[in-house]
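Missing here is one protein chain; the remaining ones are kept as they sit in the complex.
Chain IDs A, B and C follow the sequence of writing; residue 1 opens each chain.
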């Protein structure tokens, strides 16, 4: 399940909805990861562009990997502006077993950072500035150079 | 923060309260781990005994470790009976950095399983049966033998 | 006609090109000064599937996307 929202995420509601949706699925472990906008470098917030077709196929591959381990993965992300101390990202894994869940959320979040087609901008003094130095080239980049 | 409850945990409320309590603390990552009672071996539920003085000192040591990494750790656990598909355990880490948070929640949950002075019983046919084969001897056990 | 689109922070209008393969796209973009800073670190998708080599025949109606470095979360 992949949900995109305009602006900040309603974290308590999403965590509750996901928990309740899987309440009878007999998973022993539920691990959400929540990403919140930190105050640093004088930013007022962050802003996000998402390329949805590739995000969806990337996510589908992870759903398949989760299924192979008997687990389920869910993700929510913001489009557009998210201000300081608001949250822009939740990923969560449900699994029968705690080891699977702990390892899966780590792998998922790291691959998300490296591969998900989402671009981040700092909001600063009314400008929207691409966060180039914090961004990662997708694996296989550079073939046109 | 260590909270013990009689019976099942109100997971959505606890996740929300913790999230809101740290909303302005400038942590970038919040990772809760939620443990839920699974249906297996025909049990009706689980039951827990806790020895609180040692649980508290064990938890204080982890609070110190968290602080050294700029993080915060919270935990909630049930006393007594928790029925199928109800939750008995939540641990959560807040940290400025995602790598610290992902590693810390893993280490914390594993040490919790190995060291926290909590005893688990299967509820089955009206009986309360110590889950001996799923339990782990605390490090240093056996000195009286 | 093949469409080439530039995602995220790349400030460039989409192109419509009469081409048969990705080598031609590379040759055209390498001549574009505004694209120099991007080509080194852009990934390429053909019809929304990432590709890792230029050995890819193109046909009329195909869509090529350039994906600069990402940072979700």
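Some points to look at:
To be clear about the criterion, contacts are C-beta pairs under 8 Å (C-beta built on N, C-alpha and C of every residue); 3 or more make two chains touch, one makes a residue touch a chain.
Worth saying up front: this structure is predicted, and the values here are computed from it rather than measured.
The hidden chain, counted over the whole complex, makes contact with B. Only one of B:3, B:25, B:39 or B:135 touches the absent chain when the whole complex is considered: B:135. The chain that is not drawn here is touched, among residues B:16, B:65 or B:120, by B:120. Across the interface with the omitted chain, subunit B contributes residues 35, 48-51, 53-54, 57, 77, 88-89, 109, 112-121, 130-132, 134-145.
FYI, only the chains that are shown with their structure count from here on.
Closest to the middle of the protein, by Cα centroid, lies chain A. Each chain gets one centre point, the mean of its Cα atoms, and the points for subunit B and subunit C are 49 Å apart.
Between subunit A and subunit B, the centres computed from C-alpha atoms are 25 Å apart.
Within subunit C, contacts with two or more other chains are made by residues 73.
Residue positions of subunit A with contacts to 2 or more other chains are 35, 109, 113.
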